[in-house]
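The complex appears here minus one protein chain, its other protein chains still in place.
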Amino acid sequence: MAIIFYISSAVAVLSTVMVITRMNAVHALLYLIVSLLSVAVIFFTLGAPFIGALEVIIYAGAIMVLFVFVMMMLNMGKKAAELESSWVNPRMYVGPAILAAILGIELVYMLASGSNRAAGFEMVGPKAVGIGLYSSYLVGLELAGMLLLAGLVGAFHLGRRDED
Amino acid sequence: MLSLLWLVPAIPYFSFAILAVFGKRMPKSVSGLLGVGSVGISAVISVLIGIQFISSPPEGDLFLQRLWTWIGVGNFQPEIAFHLDALSLLMMLVVTIVGFLIHLYSWEFMEDDEGFSRFFAYMNLFVGSMLTLVLANNLVLLYLGWEGVGLCSYLLIGFWYKDSYNGAAARKAFITTRVGDTAMAIGLFLLFWNLGSLDIQEVMSSASMQWGTGSGIALAVALLLLGGAVGKSAQLPLQVWLPDAMAGPSPVSALIHAATMVTAGVYLIARTHVIFDLAPIAQAAVAIVGAATLLIAGFSALKQHDIKRVLAYSTISQIGYMFLALGVGAYSAAMFHFMTHAFFKALLFLGAGALIMCLHHEHNMFKMGGMRKQLPLTFWTFLIGSGALAAVPLITAGFYSKDLILWRAWTSDSGSPILWLAGIVGAFITAVYTFRMVFVTFFGESKMQADRKPGVRISVPLVALAILALIGGFIEMPHTLGHFAPFSKFMHSVLPEVHAGQYSISAELLFQIIAVVITLSGILIAYIFYYRKPELSANVAKSGIGTVLGRFFYSGWGFDWLYYTFLVGPFVWIARVNKKDIIDFIYTIIAMICQIFNFIFRQTQTGRVRSYAAGIAFGAIVIIAIVMFT
Partner (left out) sequence: MTAIPMEHGLLLAAVLFMLGLIGLLVRRNIIFMLLSIEVMLNAAGLAFVVAGARWAQAEGQIMFMFILAMAAAEVAVGLALVLLMYRKFKTLDSDQVSRMRG
C-alpha cells in the first residue's frame, strides 16, 4: 500500500503543478480534478475511506462542476487563453516561488524536528466519523450547515440578474 | 413647618425649569404669574418658617434638613442639605421678600420686553441659587449657589444682548468675579486638605480646635475666602465690575447688584467668622478693605451723572461699611446693615428704574429735573430711600444700622479711630451724593416730560420697600434710645458678640450727635450746591483741580485704566504674539507624524488581491519563524 501512497503523491504534485501553469482554464480544471482524485486515493491509503469518497463526490464532483458551469457562462475560448498568456510572465514566478520556498523550508524544518511515527496503521471508518460529528461537534455541524445556507443565499443573490 | 424648608429654593428652581423649557410658548400673563408667584410662595413659606423658628426655636437654634448625598468619593461626602439658623434665616427672608417685591415690580417693568419669560427664568434661577447659597450646610453646596448667582448675574447684565456694550459689561463682571471665585476655590481646597471636611459646622469646630489664633494656615484660608468675598461683593480691588453691571435691567440691579448677590461676600465672611477670628491679620484686612472701599466708591459716586451708576458706587460703598463691621468683629451689625441696605437700596434702584422707564430710558439725571411734581409717588419713596441711605436720624432704618457700625468701628477691640474716621467721612460723602442725586433729579425745573405713570405693580413694591426702609431699623435700638435689641440678640445665637470695652451712654450719645451733624451738614451742602446755587458747583468743577479730581472720580479712581494697562493690555499683547500658539505646535507635530504614517501605510492599500495574499503569506512566514525560534 505504501507504494500507492507515493505514486499518488507524485501524481498529485505533478498535476497541481500543471494546474497553476496552464493558460487554458478548462485544462487547469481537468488537472485539478486529477490532483483531487489522487488525494482521494491517498485518503484511502491513510485509512480514511469515507473522506476519500467525499473528496471524489464533493470536491472533484460538485465543486468542480460549479467551476465548469461558470466557465461555460463566461464563454472563454482561445482568445481567453492568449490573453492569459499575455498576463503571465515566467519571471513573475520568481517572487512567489521564493516566498513559498521559505515557507516550505520552515514547514519541513518543523516536520523534521518531530517524532517519526507511522500513520494509517488503523482504519477510522465512517461510523466513528459520524458518531464524532453528531456528538462532540454537533454545534460545529450546525454552524457548517448555516454557513452553507448563507453561501447558497449569497450566491443566489449575487448571481441574479437585475430585473431591468 | 420647618420641614418645608427644601421647598423654599425648590419652587423657584421648578419655575425656572418650566419657564426655560416652555417660556417661549406661554402667554406673558402666565409666565409672569409663574415667575412672580413662585417667588411669592417661597416668601410665604419663608415667613411661616421664620415665625415658627422664632416662636419655638429648635434645639440648638439650628434646623438641619438633609436631602441626599450629593457626591460620595472616599471621605468626601458633601450632601444636599439645608442648614437653618438665625443667620441663614435672615438671609432667606430678605432674599425671598425683597426678591418677591422686585419680581412683582419687574412684571410691569419688563412687560413690553420680548425676552419677558427669559427674564423671569433667569430671575427665578437667581433666587433659587441665592437660597441654595445661604441655606447650604456645606461649602461645596454654598459654592454651587455662589457660582449659580454669578451665572445669573452674567446672564442678566447681558440680558439685552443685542447691544455689544451690555455683553462686554457682562463678561467684565463674570471675569472679575472669577478672580475672586478662584481664590475662594483654592481656599476651599486648603480647608478640605487640612480638615478633611467641608461641612460648615464641622469645619468651624475643628478649625478652632486644630488651628491656633494667628496660625499661618488660618490666615491663608481667611485671606483666600476674603478674596472670594471681595470679588462677589465688589470690594477693593475687584470693585470695577459693579458700575458696568448697571447695563442690566433696573430690577436686576436692584435684586442682584444691590440687595442680595453682592452681599454674598458679607454672608460668607459672617458664616466662616471662626476662621477670621483665628486670623486677626485677615480680619484687619477685611476692615481696611471695607474702609478704603467705602471712601473710594463714595468719592466716585460724587461725580457720576448716570443715576444708576451713582447707586452702583453707593452700593459698593455701603458694602464697604458691612466689611468694616465684619472686620471689627461686629458681625451682627454687618448683618443689620445688610438687611436695611437691602430694603433701601432695592427701593432706590426700583425708584430709579421707574424714573428711567417713565422718561424714555434716560439715565442721565442732569437731563431729568423737577420730577417731584410729575411723579410724586416715585419722589416720596425715592426720598425715603435716599434718607435711609444718607442715614437721616431717628426715622430711617439706615441711621440705626450705620450708627451701630460707626460706633463699633471705634469701640470694638479690633476697631480703631482711623476706621471710625473713614466711616464718618464716608457718611458725609454719602449724604452729599445721595442728596445731590435727589435735588438734581426731583427738584428744579423739569427738563423732560414723563410719558407714563408707574402702575400698581410698580407702586406696591415701592411703597412696601419704603415702609420697610423706615421701620426696618426699629428692631435694633442703641443704648441711648432704650436699647431695644432683639435683632442682635437673635443673631448672637450664631454670631459672636462684639468684644468691646465698657463705654458710657454719654460717650455713645456724643458719637451719635457727631454722626447726625455730619449727615445733616452733608445734606445741607448738597442743598446749597445743587439746588440753591448750582453755579457754585459748576465753578468748582471748572477750576483746575476740580476738573482733574472730577475726571478722576468720574472714572472710579482710574481702576479701569489701571487694570486695562497692566492686566488686559499685556494679556492681549501676549495673545497677539502667540497667535500661532507655540504650545499647539507640539500637537501639530503629532498630527504630522500621523499623516506621515498614513502616507506610508496608504501605499500598502493597493486594492490588488494578490498583494494582499502575498502580505498574508509573508506574515505567516514571520509568525512561524517566531514560533520556531523561540
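Letters A and B mark the chains as written, and numbering starts fresh at 1 in each.
Operating definition for what follows: a contact is a pair of C-beta atoms (placed from the backbone, for glycine too) under 8 Å apart; a residue touches a chain by one contact, two chains touch by 3 or more.
Nothing here was measured: the structure is a model prediction, and the numbers come from that model.
K.L.:
In the intact complex, which of the presented chains make contact with the chain not displayed?
P.N.:
Every shown chain touched by the left-out chain: A, B.
K.L.:
Going by the touch rule given at the top, which residues of chain B touch the chain that is not shown?
P.N.:
Looking at chain B, the ones touching the missing chain are residues 606-610, 613-614, 617.
K.L.:
In the full complex, which bits of chain A touch the chain not displayed? Write them out.
P.N.:
Looking at chain A, the ones touching the missing chain are residues 1-2, 5-6, 9, 12-13, 16-17, 19-20, 25, 28-29, 32, 35-36, 39, 42-43, 45-48, 50-51, 54-55, 58-59, 62-63, 66-67, 70-71, 73-74, 80, 84, 87-88, 92-93, 95-97, 99-101, 103-104, 107-108, 111-112, 114, 116-124, 128-129, 131-133, 137, 140, 144-145, 147-148, 150-152, 154-159.
Everything that follows uses one rule, which is that only the chains that are shown with their structure count from here on.
K.L.:
I'd like to verify one number: the distance from the centre of chain A to the centre of chain B, where each centre is the average of its C-alpha atoms, in whole angstrom.
P.N.:
From the centre of chain A to the centre of chain B is 86 Å.
K.L.:
Can you list the chain B residues touching chain A in their complex?
P.N.:
Against chain A, the touching part of chain B is residues 614, 617-618, 620-621, 624-625, 628.
K.L.:
In the complex of these two chains, what residues of chain A are touching chain B?
P.N.:
Interface residues on the chain A side: 95-96, 99-100, 102-103, 106-107, 109-110.
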